[in-house]
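One chain of protein is taken out of this complex; the other chains stay put.
As written, the chain order gives the labels A and B, with residue 1 at the start of each chain.
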Amino acid sequence: MNFLSKIFTWWNGATIGTMLAAWRGFEHVGTDAQGNKYYRSKKKTGDGRERRWVIYEGSNDASRVPSEWHGWLHGLGEDVPESFLPPARIWETDYTPNATGTDTRYLPQGALEKGGHRARATGDYEAWSPDA
Amino acid sequence: MPNVTVDGTEIEVPEGATVLQACELAGKEIPRFCYHERLSIAGNCRMCLVEVKPGPPKPQASCALPATEGQEIRTDSEMVKKAREGVMEFLLINHPLDCPICDQGGECDLQDQAMAYGRGYTRYDENKRAVTEKYMGPLIKTIMTRCIHCTRCVRFSEEVAGVDEIGALYRGENMQITTYLEQAAEHELSANVIDLCPVGALTSRPYAYEARPWELKKTLSIDVSDAMGSNITLCSRGREVLRVLPRINDEVNEEWITDKARYQVDGLQRRRLDKVFLRKRGKLVEGSWDEAFKAIAKAKPGKSIAAIAGDMVDCETMFAAKALVKASGSDLVESRQTGMDYPTGNLAAVNFNTSFAEIENADAVLIVGSNLRTEAALLNVRIRKAVKRGAKVFVVGPEWETTYPAEFLGDDVSVLGKLPKAVTDAFKDAERPALILGAGGLAAGAYDSALGLVETLGLVKDGWNGFNVVHTAAARMGALMLGFAQDGGIADIAKAKPKLVLALGADEVDWEPFADSLKVYIGHHGDKGAHAADIILPAASYAEKPGSYVNTEGRVQFADKAVFAPGDAREDWTILRALADALKVKVGFDNFAQLRAAMTEEVPALAVEGLADYGSLPKTGKAAKAEGKIAYPIADFYLTNPIARASTTMQRCSAELIHGEDVREAAE
């Protein structure tokens, strides 16, 4: 990752300021399958809780946090999720972030990108053609 | 006239009324399933129980109990309430709770009455009965587990349609409604049992799972599939007419409509003309309105312009066309596409003078060249009623399957000149004799000899006119009223060799003689007319424009617009108005109201809904002798017009019911 882009952009990973803060007061806890890194504060807050952060590997998109780490970020468990969650079942699929706006988004049958074959709807009609 | 007391109010009821009718007269609602005004009384659903004094101290079925002097009827007592709840609980014992997937949902008598009169819960926890589906043809879908055995459908097919094909087999709790060997119900009115069925046992097969009744916009319209002018409701959602239901009009269609009127509407979504087409180098290619109008103007028709109207055109369209033709200086207009040329000077002589409601009272009927079952199925129902009251029926023409006893007199019109003694005797004794001349008879040239019979058979009496003509086209009487006819029929127009021929939805015309004319087809379906045309201007069907129609008894009726025409199609009169500009003539109207005003100014009778007065029949001298074999114009009841021909349902009916193809679906 290029240092200049770190200075001038904010949409990939942490900004310079966050990186500095993390270096000073964050403790690295774990990394998920996508490479997002999870941190917690070294000091407890006034009411005795600890603060938890994620620094994304790549674009800053909250939906890239898989469900087990989402739980951890919201205060679930003490240690990394693997330590308190049951092992993944064989039928569980890999977590995928929200695909809205990307090429892998859901397209209904009638969408032009899918060939535009939609089911018949009210008001559809079949036009006559002289060759028929 | 017995006096009865209903819930404390005393009323006088007509002689022969039932207790149920008495309660209705008193404004009380009586729940019922098997009772129907137009069918015989069965008394087997028991839902109409009321308390009647004097009589046994138990609730009585009001539909089958005559109202007599001094009866005290209670419809609001505790006993009646309990009785209704009990009956409803019994009815629901074997009725499935599948309302969410039932097509009758929202217009179901059982649903409504269970809400209004039921107890709201059941104490029954045994197994419910299930009945296998029965096949009843391409129009009727059956889910027989829902049947509550009201036998309305059985009574309809026996009493009204006159074709015994539905029956109740097995006994007691195993009773099942079916057709013999599950053959398709095979008559022109079969789908009316769908309306009659108070539950979802008989539902519409083409309309299955299409819509719920509350989603539909209801538009009052007039059926154009035959010349009866049946009153219909077009049920539409968005831009599509999803189904057609009959409207009650005792003068015209009572509450029935033919299967074609009901199911041809899916043809409105197929083979539609939605673009302008122009013939270039012998091939029809898409074009624009501008191109089309320019091409028509380039033909420079001048006075050489003619208009031919099809069978389903409304009066306004024909008037607009006639105005255009007249403004151009021509008078070549014709609506009898198939070449008939009977005189049209006296409209009474080409009208159904007796009126449909009155024909039920006829006591001798001579049908000349008409297969009423295919040409006017609802008129056939009326004649059947007349026969039940004792009328004798004679038919001239090839034999067809009547639904009542009738004597066939051969298929040559010459028999009119020397009627057998049985006929003359029957007519001599008849107080209300009627003659019905059909399109087949008109085509065979029986017009004069039939008119001659008016005197011979004494058809016109005080307050009774027994001379009737049955047309097959919904547009015909309107066209004749507008003077949309030539003396020599369409042959006159062909002889004049017009440069420009406007075909207003005319699909039955033989275009051979018009080879040199520029043929402009203004219509809504790509059928024979469109294939023959040089320029196609897409127009609106009967569901897509307001209009007036005159049925074969001269009844003026108005239809509303239900949906918009597809694509580039426009309402017919606007096309003709634009054409007038293109041809640089003035037709004298710029909007629909002006058009209608101009039309009613010319033909005042078209302004009033109801029977038009055509005066008296023309005087005829000696009956002219006619000869010729009668052939009926309708070979295939289900495919008589371009909409029906485009309709998959009608095509299927034709294949299965007329041509006997086994297109039965595998058991669902």
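The rule is short, and it goes like this: a residue touches a chain if its C-beta (ideal position, glycine included) is under 8 Å from a C-beta of that chain, and two chains touch if they have at least 3 such contacts.
As a working rule, contacts and distances are computed from a predicted model.
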| item | value |
| --- | --- |
| Among "NADH dehydrogenase", "Acetyl-coenzyme A carboxylase carboxyl transferase subunit alpha", "High-affinity zinc uptake system membrane protein ZnuB" or "3-isopropylmalate dehydratase large subunit", UniProt-listed name of the chain not shown | "NADH dehydrogenase" |
| Visible contact partners (per top-of-document touch definition) of the missing chain | B |
| Residue in contact with the excluded chain [from B:86, B:167 or B:567] | B:167 |
| Chain B, residues in touch with the chain not shown (by the definition above) | 164-171, 174, 179-181 |
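Rule of thumb we're sticking to: only the chains that are shown with their structure count from here on.
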| item | value |
| --- | --- |
| Interface residues, chain A side, partner chain B - complex | 122-130, 132 |
| Residues on chain B engaged by chain A in the complex (per definition of touch) | 211, 237-240, 242, 268-275, 277, 283-285, 525-526, 530-531, 566-567 |
